[in-house]
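The complex appears here without one of its protein chains, the remainder shown in place.
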Amino acid sequence: MSMQELLKLQGVTKGFAHGGGQVQALCNIDLTLADGEFLAFVGASGCGKSTLLRLIAGLETPDTGSITLGGAPVAGPSPACGMIFQDHRLLPWLTVAQNIDLALENSWLTRAERNRQIAEHLELVGLSAFAKAYPRQLSGGMAQRAAIARGLITRPRLLLLDEPFSALDALTRTRLQNELQSIWAHEKTAMVLVTHDVEEAVFLADRIVVLAPHPGRISNIVNIDLPRPRSREAAEFVALKAGLLRDLEAYAEAA
Amino acid sequence: MSQAVNIVLDRRQSKVRAPSLRLGALRGVVAPLVLLALWQFISARGLVSSLVLPSPVQVLVALRGLAESGLLASSIAISLRRLFLGYALGVAIGLPLGVLLAASSLARKLIGPSFYATARVPLLAWVPFLMVIFGIGEVLKLFIIAKAVLTPVTMNTERAIAAIPAGWRELGRMYRLSAFTSARRILLPATILPVFVGLRFGLIQAWSVLIVVELLASTRGLGFQLTMARQLFQLDTMMALMLVIGVIGFVLDRGLALAERVLVRQYGGGA
Partner (left out) sequence: MNRVATLSLGLALPLAVAVLWQAAASTNLIDVTQWASPVLVVQAFGTQFADPQFWTDLSDSLVRAALGTTLGVIAGIPLGLVLGLSRHVRALFAPILDAAKVIPFFTWVPLLSVWAGSGETGKIIFIALAAALPVLFSTIEGVFSIQPRHRELVHLLRLRPVTVLRRVILPGAAPGILRGVHLALLYGWLATIGAEYFFEAGPGIGGNIMGARELYELDVVVADMIVIGLIGILLDILAHGVERYWLRGQGGHSA
């Protein structure tokens, strides 16, 4: 894993008009992410973690500050950055394969090469048998896997995941966390995960950025030095999780 | 490029009716005004023969002529009278019929198939049939309008009653409400909206059919005047009459739409 700097945020602020006045969603965010690193944002609702992700993705622009990806400023969505949402956002009238193919619309690959890539990524997420299925035929977990395949097929340098598993049941969630872990280890794509599930963050991330709300700001960055694959029952794991939960509670009370 | 995409899939997809209380309303007025101005320009400059396209001014003059001669008022009166009579008849038959079909499974099996079969035959196909039976007098208009109203009113009423959740109907029994109270407190509020939709649709249908019949088989009324003007090649009069017909239809529809909105506020959020 190279320590080359991939993503850099400097002095980023973002506000929204709400009701009569201005709401400060994010305030002075400074952050760097290295190539292949797995970062997680945790925080209570209202801390702006989803907004932060959308800024990185280029779906919104910061009021002040700069965001650079791979050295270039982020001016809008780019193939170097993929995104997964909480709802899978697969188009209901396309098959799984066609949905993944959609991400390759702007690529210069030949049809044959595209099919090969699609097949490869379907295999990666374990959906090879469902290439021709329609989204409504898939379970929530399978649909998210398809979304992940779509997110990765452009071989982005960074994959953003906005609470990808929170709409799924606990068992599926655990399973998908494990799978995401293996995919990350295999693809070596840098990932930024937004989640309200602290355990999920401790399981997956190299570093956890704790955000406090009102206004959204970084309150703490915790390094998770545990070796992978991680055990959710290990003492160190549990301790880290407990510590983070305490931090979050403190902020929830202070809010 | 994302700009193009933003235009292509616009987020604030407002309804076709331009919002009447916001800036969009101005835009909505612009197009017709522009078209009107264009129209006036084209005909005033004689770019198109006034025999084919009279100018808006000419249309208004023709309208005034109709009004002054009293022909407009009398035609409107005749047409509207036919409309309301036929509508009343259609509703008077349609509402009870709808209730009957919903309430009695025997009625549904006995009358239902025949009703729906005849409903499938388009109104227009009924016209010659009714013309043979009733001639081309007032009775024809009455019955054909009634038929036009009957179908949507009956169907909507039946559906509305059938759609009342069984739980609500049980409430009446549970609290041992009299049939009258049940009807007033439960049945009516629960069905009034969809029934009203049927009533509204019926009115529009009725107005359309009336015009058709007046165009085809009448010696009085707005439709007849339109046919006359057509035969005399008086395009300005034709357009004036079309305007009147359209306005009346519009007013009728909007009137009921307003009533519907009032009802929604009272009884909305129902079944």
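So that you can tell them apart, the chains are marked A and B in the order they are listed, and the count of residues begins at 1 in each.
By definition in this document, contacts are C-beta pairs under 8 Å (C-beta built on N, C-alpha and C of every residue); 3 or more make two chains touch, one makes a residue touch a chain.
Not measured: the values here are computed from a predicted model.
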Checklist outcome for this item: Displayed chains in contact with the omitted chain are A, B
Checklist entry - Among B:39, B:126, B:168 or B:267, which residue is in touch with the absent chain? => result B:126
Item to check | Residue of B:64, B:81 or B:109 touching the missing chain in the full complex | outcome: B:109
Checklist entry - Mind pulling the chain A residues that touch the left-out chain? => result 57, 59, 76-79, 83, 85, 87, 89-94, 102-103, 105-106, 134-137
Checklist entry - Since one chain has been left out of the picture, which residues of chain B touch it in the full complex? => result 1-2, 4-14, 16-18, 24, 27-32, 35, 52, 106, 109-114, 117, 120-122, 124-129, 131-133, 204, 207-208, 211-212, 215-216, 226-227, 229-230, 233, 235, 238-239, 242, 245-246, 249-250, 253
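Simple rule for what comes next: only the chains that are shown with their structure count from here on.
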Next on the checklist: On a C-alpha centroid basis, what's the spacing between chain A and chain B, in Å?
Outcome noted: 54
